[in-house]
Each structure stands twice: as structure tokens, then as C-alpha cells.
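Following this message is one structure expressed as C-alpha cells.
The complex appears here minus one protein chain, its other protein chains still in place.
And then subunit A:
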Amino acid sequence: MSPKNISNAAVLDPVPAKPGNRSKLRLEYDSSRTRSPWWTPVLSVILALLLCAVFIAANGMSPVVVYEKMFRGAFGTSYGLTETMVKAIPLLLCGLGIAVAYRISVWNIGAEGQLTVGAMAATAVTIYFPDLPSFWSISLMLVFGTAAGALWGLMTAIPRTHFGVNELITSLMLNYVALLALDYVVFGPWKDPKGFNFPGSPMFTAAQSLPVLGTTRLHIGLIFGLVAVAIYYLMIKFTRWGYELRLIGANPTAARYAGIHIKRHIIVVMLISGGLAGIAGMAEVSGVTHKLMQGISPGYGYTAIIVAWLAKLNPLGLIVTSILFGGLIVGGYSVQTIGLPSSISEMLQGSILFFLIAGDMIHRFRFRRSA
């Protein structure tokens, strides 16, 4: 055997069995690990807090003081706690809607617009039917709010299913359209003539407002949210529809071969998604602000994306994360008293999402000893 042949054999042999060859640690990717462990969301929140601490410190503040202030503001007092719950209601409803869509990889980021049109439709009821008795007025507002949100969702679903347009762009463009429409009605036809030229609809009457718990601002919308979560849980777990959603989520190609109408599911899911956000909008105007005005949502629709993702689309997790993020919003307001902008909570939300998606993937890598 010539030396040339020997070297060829060494190349062909994948593991040269040389004595004394040290085994090496090698990073490998295991795509079968799709379930991320429970600690990734917790770790993401901690890392996001650390990252934002850097920016707070750069602003000349002590991160510990700021975070303590935020925490106390959100959970430390009974007022803060009910405010947190008030903020958690729209997050829970929108987050649930987003979770339903994300189950089959429909990326609805239009909850903000769907919430806005829901609030507008509910207000339309108070404008055009001002003298209904309480039960009818609230019910009609709920129906109108849901229908408007669902319609906004449908306007995202149809381009996706029939024209192949990415729903991310459509739903986001519709957010801007909805917010401009809101501006139009509050500055224009629905402006309160007795409102000192302030943009906003007239105050709702008691019959048009959702009942509240005792003397707090916590309204009955919480029940809507919890009922919706319960229905979602039962539907996903025990119905054929839920089974099909789970199947599409797990493997769309297999689902299509199994004869599942994916287009129909996309439309239904977007109707539900938009409808839930519409309910959130109705609950906001009728339960919290008691009139339609600019800025009824401080970005609930966007925050709800992280709420849904952090909860891993799990219904019980949604309740926990929406309260957490409700606290984040209230905490963001409370740091304004020490001169920090409330956008600190938005910054935290974005970085939580960053670490979360990184964490979901990092645990798929593992070290393996190669011979």
C-alpha cells in the first residue's frame, strides 16, 4: 500500500480510531426539542429587567429604586392592585384572541385596531340609542363591539386566505386606519358639544356603564375575560374544532392532507380573535373611561402579543401573564412621579420578548461529546 492510499482511507473513515484521540465537546442542535422548559419565561423576565437596568442607570437613576417603585405601584397597594386588574382585563381578552390565532400560525398583530373599532361600535350604541334600559344597552354594546372587532379581523383574514397577503402587514395597516377613524369621530361627529372643545364623546350614562366591584374601578369585564378563557380551554381541549386547530398548529401539511379546510379555520380564528379584542374595547369604554376618546388603549393590542407568547398560548398562563403585564403598565405610570418616562414598561416588554424567543431556542442546543 502506498502512503497515498493510507491517507485516503483515513479520510473515508469518519472516526479515525487513533489511540489517545481526545473526545471533543461539540454544540449540537436538536430540533426535536420543541417544548421549552417552564423556566424560560421566568428567566426572560429576569434578564429583561437586568438589560433595562442598564438603561435606567445610564439615565442616572438607581434601577433598584425604580423597580421597587414600579412593583409597589402595581401590586403594593389595594388601589394599585385593582388598577393592575383593570389593565389586565383588555390584555387577557386581546391576548386570548391572539393566542387562538397563533395556534395555527396566523400572526394577528391587529388587536390594537380591533380593540379600537370595538370601542367605537360600543360608543355608537350610546350615541344612536341613548335611552335604552341598562340590560339592553349593555347587551347591544357588547354585540356591536364584538361584531366590529370580528369584522376588522375578517378584513385581515380575507386578504390572507383569498389573495395570499401576509396578515401581519394587513392587520397592522388596519390598526392605523382604526386609530385615524377614532380621531375622526372624537374630533368630528361624536364630539361632546358640552366638552369644552375637548376631543371625546359625551359621558356614558349609568345605564351604559358596566357594573363595578364596590367602590373600585374593577368592572365586570373581568368576568367576560375569565369566561372567555374557560370557553377557550374547553373548546381547544374537547371539541373537534379544537383538535383541528391543534393539528394545523402541529403540522399544517399533514392537516391539509387530512382534509382540514385551513382557509376556513383562518377565517374563523380571525373572527374570534378580532371579536375578543372588540369585547376588550367595549369593556374599556363602558367600564373604565366611560366615554370614547383618543388613547383609550396604551398599546394593549401590542402588549397582548407578548402576553400570549409568554403564556405559551396556555389559558391559565394567560391569566397570570396578563396580570403581570397589567402590573407592568401600572408600574410604568407610577415611575412617572420620579421623573422617568412610562415608556420604560414598553422597553421592558420588548426585551422580555427578545429573551423569550432566544430562550425558546437556546435550550434546543446541547453539548455532546464526540469521539
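We take it that a contact is a pair of C-beta atoms (placed from the backbone, for glycine too) under 8 Å apart; a residue touches a chain by one contact, two chains touch by 3 or more; residues count from 1.
Note that in this section contacts and distances are computed from a predicted model.
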{"item": "Omitted chain, identified by the protein name its UniProt record gives, among \"ABC transporter permease\", \"(Fe-S)-binding protein\", \"Translation elongation factor P-lysine lysyltransferase\" or \"Heterotetrameric sarcosine oxidase delta subunit\"", "value": "\"ABC transporter permease\""}
{"item": "Among A:165, A:226 or A:338, the residue in touch with the chain that has been omitted", "value": "A:165"}
{"item": "Among A:273, A:286 or A:349, the residue in touch with the chain that has been omitted", "value": "A:349"}
{"item": "Touching the absent chain when the full complex is considered, from A:127, A:181, A:247 or A:262", "value": "A:181"}
{"item": "Option from A:213, A:338 or A:361 whose C-beta touches the chain left out", "value": "A:361"}
{"item": "Interface with the undisplayed chain - residues on subunit A", "value": "27-29, 31, 55, 107, 109, 159, 163-166, 168-170, 172-177, 180-181, 183-184, 187-188, 302, 305-306, 309, 341, 343-351, 353-354, 357-358, 360-362, 365"}
